[in-house]
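First up is the structure itself, then whatever we jot down about it.
FYI, not all chains are in this one, though none of them got moved.
A and B are the chain letters, set down in written order, and residue numbers restart from 1 in every chain.
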Amino acid sequence: MVKIAILGGSGYTAVELLKILLRHPQAEVVAVTSRQDDTPLVAELHPVLTGRIALRCEPFNPDGLAARGVQCAFGCLPHGVSMTTLPALLERGVRVIDLSADYRLRDPNVYAQWYGESHEDLAHLAQAVYGLPEIYGDEVATAPLVANPGCYPQTAILGLAPLAAGRSIDLKSIIVDSKSGISGAGRTPKLTTHFPECNENFAAYAVGNHRHTPEIEQALADLAGEAVEVIFTPHLVPMDRGIFSTIYVTPHRPMTQAQLTELYREYYRNAPFVRVVDHLPATKHTTGTNFLDIAVRVVRDRVLVLACEDNLIRGASGVAVQNFNRMYGFDERTGLFG
Amino acid sequence: MVKIAILGGSGYTAVELLKILLRHPQAEVVAVTSRQDDTPLVAELHPVLTGRIALRCEPFNPDGLAARGVQCAFGCLPHGVSMTTLPALLERGVRVIDLSADYRLRDPNVYAQWYGESHEDLAHLAQAVYGLPEIYGDEVATAPLVANPGCYPQTAILGLAPLAAGRSIDLKSIIVDSKSGISGAGRTPKLTTHFPECNENFAAYAVGNHRHTPEIEQALADLAGEAVEVIFTPHLVPMDRGIFSTIYVTPHRPMTQAQLTELYREYYRNAPFVRVVDHLPATKHTTGTNFLDIAVRVVRDRVLVLACEDNLIRGASGVAVQNFNRMYGFDERTGLFG
């Protein structure tokens, strides 16, 4: 059993983590921290957990956590807070899976450019591994700090990895048109996520400037071995969960749909959570699961990739446990076929 | 043309009022006030109005409004704020339709008991008319101050008026089980109205202590000529609009469904916005309209009344314009058959 702490227990990624870890045979959640002044029961924050967890939220105390034998912490803190909180744990030998964006971008200048503040933990940034297991799984296994990937980027990166790795598309004309359920915006009430505003509504946001853009480009560049440019347009869908990305690329040479499907099947033949499907995917086929479904289509001279996932499971907490399993040598699927 | 001011222009009742008044042939909206520090264009607050209204929000200035010839103000302010804001206009001869709860309960002690603060404008409270046109329409016509009725109460009061007026039911065993779309909670973001919390969810709230209870009881007691007791249970439905009330009463004597329907049809024969229907009503039949639909059913020894409406139109802004039409001698339906 690995002793686990959840840092920042009030949000949606925390409750999904708890649901998964409570059924994980090798995980024991021993602490849930909160930055709030009071210390509510975790089940009061998340009534769905009533009767399933007796823990009370506690303030973050790195010495206390280490003393209680915490071996692994899942960071569910906002970006900016992560990079000032996690070092204390890392220095005490606790391995960390950080669900924030703080350790995803290797270049601190890129971080500063997109997040508007300087990176304050360059030491650990240099050690962090980008936790997309299908691409960086070997490094994840031994990493002290895993930067859990963003929800949108996983659909774009895994949706394009076979083509980027083969350098078989124009890497400067990639369009990623993504659509997300509202839970992706977090649990803090805002006008844009107020039910009567976003229900029965569809809209784009952050056009041309969403922070997941450099994360997508960094991973695709790793695969392609050269710089990549992506136009990424996120939209909000009136549903709780699910991300769907419609990706348009220009192949260097014509490919048939059968060739493309075969290329993808081969690329992901050892990836238990990537399903290359023949039918058109739909977010509901992935809801509540850690699967990421991909289909490819040839339309005129373009290739379309359709990729979707549950943004809270595959997009955040599920892939975090997938990383956890790799870090501790468990079967990658443990706790995730629920 | 009647010159109109909207007080408190940022919420849902304000935008619905504006949509109706912009097509009303006898109404001219000359001012929209806001308590915010800046003075945005009304169309910036409500982009649906882009290109349809050039007004900018302005601070509340009763002298200025009077000087510009405002004859009628619609108050879209929170309760508590209404009773400290409206007197200045009433004293300048402006007639007011107040959509808040401040002037609905005739007894200030009842107000204090349910709203937790003393009533601060007893003078105008004494002059206010409860603006449910089908019951109090004659008084509305000459009132200086109309207390526009609550959304839930209209379904309960109009749903029971024929039986209460005939004193043909047990007035102490009335159960009103009501369900409302989320817009009824207003436009201020809160956790309970955050999309991922209330979407795909159904729950009761304010069980046994919702503030609309005394409003229902006051009107039914007016009709019955004796005290009435209601158990009122509101619930939130994951949809934008609509209120549906399922009402259970015990008749003194058995009645057939046909007799009941006939009683209701006769009672509302001159009410253009109350539809007594044979089929089971549904909120969607009333969406975007000022209709309140009612059906009656006999089940075992009880009578069930099913009543529904669009909570923002019939439940607030539509009935406000219906009151406006009565106050200024226009056909009751003007602007409301849109």
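Just so we're on the same page, a contact is a pair of C-beta atoms (placed from the backbone, for glycine too) under 8 Å apart; a residue touches a chain by one contact, two chains touch by 3 or more.
Given the structure is predicted, the values throughout are model-derived calculations rather than measurements.
Chemist: To what total copy number does the complex in this file extend, with 2 chains depicted?
Modeler: The complex in this structure file totals 4 copies.
Going forward, only the chains that are shown with their structure count from here on.
Chemist: Please report how many Å separate the Cα centroid of chain A from that of chain B, as a whole number.
Modeler: 46
Chemist: Give the list of chain A residues in touch with chain B in this complex.
Modeler: 12, 181-183, 187, 189-191, 193-200, 238-240
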